[in-house]
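Every protein chain but one is kept in place in this view of the complex.
Coming up: subunit A.
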């Protein structure tokens, strides 16, 4: 059984979890809330991408960009409507509001789009890889018998691009430096002249953009339905907590751990237990938190 092949699958899964988990953990680190409605932002992005690519129809790269913009706009609007007005009330009311908002959004999406899964149709699916070599790429024999597909390359490529852009944003731009300052001490940042409301809005937009990208990548790979985001929120939450809530670099590490555990546990669990791979990911989470309750890389947003 190909260990390397399963590692590749794990890295692909980890990549789209990481894109979403960065946005999730930025909200936690700077807005100081766990946003359970974040899964629905993925769904919104996926449906915006689907509408753009299939219904309009526009080329898939355009659809991905529109999905990212849609996710960002939705995130900001929802924040202004539901979270900003209660920002002063503390994390628990914000958490409860996000749970309620998630349920409401999920059912509204179900009402509008129906219960059934929607697919990027075959024609669009072919087009989705325009500009990327027509694959499967492989199989390769260099390091053992394994293969990668162009889908794998697109997902991992998007993730790597996000990581570099994020690093550049946090270390080389005024907005990013202000985000780090707010993550460290919001009051001090305000005293030093940081427009905290603007930074909050920027975080909401950035998190929504990342959710839109992750959602549309998941939809291209599988399908999209009203439950798409909900079915991924626990993996995203686990990755963010595993990495150290509030740390984008930790979220990346946590996502790849979750992705690898999902993949390798399916491959190597005893026969008849393969359906428990999702549970294995959470078992790892529990073990890590027992050993290091703050997560693997807590506070890194401040140290970057």
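Convention: a residue touches a chain if its C-beta (ideal position, glycine included) is under 8 Å from a C-beta of that chain, and two chains touch if they have at least 3 such contacts; residues count from 1.
Note that in this section contacts and distances are computed from a predicted model.
Considering only "ABC transporter substrate-binding protein", "NAD(P)/FAD-dependent oxidoreductase", "Acetolactate synthase" or "Anaerobic glycerol-3-phosphate dehydrogenase subunit C", the record for the omitted chain gives "ABC transporter substrate-binding protein", by its UniProt protein name.
Touch with the chain omitted from the figure is made, among A:44, A:216 or A:262, by A:262. Hidden from this view is one chain, which touches subunit A at 1-2, 5-6, 9-10, 12-13, 16, 114-117, 119, 121-122, 136, 139, 147, 149, 151, 218, 221-223, 225, 227, 231-232, 262-264, 266-267, 271-272, 274-275, 277-278.
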